[in-house]
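Apart from one protein chain that is not included, each protein chain of the complex appears where it belongs.
So, subunit A:
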Amino acid sequence: LPGGKSAVSGAVTMEKVTDYKDVTSYNNFYEFGTDKADPAKNAHTLVTKPWSVAIEGLVKQPKSYTLEDLIKLSPQEERIYRLRCVEGWSMVIPWVGYSLSELIKKVEPLGSAKYVEFVTQADPRTMPFVGSRVLDWPYVEALRMDEAMHPLALLTFGMYGEVLPNQNGAPVRMVLPWKYGFKSGKSIVRIRFTDKEPRTAWNKAAAQEYGFYSNVNPNVDHPRWSQATERRIGEDGLFAKKRKTLMFNGYEAQVGQLYAGMDLKKNF
């Protein structure tokens, strides 16, 4: 799945790209197990063909897109983004996809639509840990409409020039480089437009630890992990001190205005 050059500001970081092997063997994808080595072992059972994504809720053009139609909806671009996990590690990954805003413009949300919700596939036959009590399935994530319209918000079909491996959220996922990784829903089957802030998966599990916004913020710590620093996988050596985490994961120039005037300690 080749991706062309992107004209979006911040779309291509010049940092060293993380090894493909690390990106495909160290994953949080709880539908396939809670250990980070589990998804690479278990996700081969995921069936990605046929696949369709239902666009629902407050839109003029509700529709179910086949994956093929969705891929063709807009030109594919390569975006090299930093990925910062809430657990204090980071990677640099070349994704392939297009801005979610392209899809949103096509389906014409109503004026009353304030949020976009992303629902992950939850099939206990192909996803062995769906049904475990770790989370309330299906996995749900969401964005405010202006966040979803931001050109950096990427509807993603591939990485490293190929289609997404199953453990990385095949066949279609979100990538939101200024937010912690768990905000980027994987294996998406439904995109729903609503007027109320949706309850998201990790927020339901522990509201005091995972806020709705979950923007990368070195000044607001998670009770389990310090967010001031991070370890770049494959690059920061075992014996090196962790590197400093940047506000909005280094995308402050691009996304900062979305949160102007908001108390980010309260809206974490």
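Note that contacts are C-beta pairs under 8 Å (C-beta built on N, C-alpha and C of every residue); 3 or more make two chains touch, one makes a residue touch a chain; residues count from 1.
Here is the rule we go by: contacts and distances are computed from a predicted model.
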The complex's invisible chain, by UniProt name, from "Protein-methionine-sulfoxide reductase heme-binding subunit MsrQ", "Cytochrome c biogenesis protein", "Putative glutathione ABC transporter, permease protein" or "Oxidoreductase": "Protein-methionine-sulfoxide reductase heme-binding subunit MsrQ"
Sole contact to the chain not displayed, among A:22, A:56, A:102 or A:123: A:22
Residue in contact with the excluded chain [from A:135, A:152 or A:170]: A:135
Touching residue (missing chain; options A:73, A:110 or A:205): A:205
Those residues of subunit A which, in the complete complex, touch the missing chain: 21-22, 25-26, 34, 36-37, 87, 89, 133-135, 205-206, 209, 221-226, 231, 233-234, 238-242
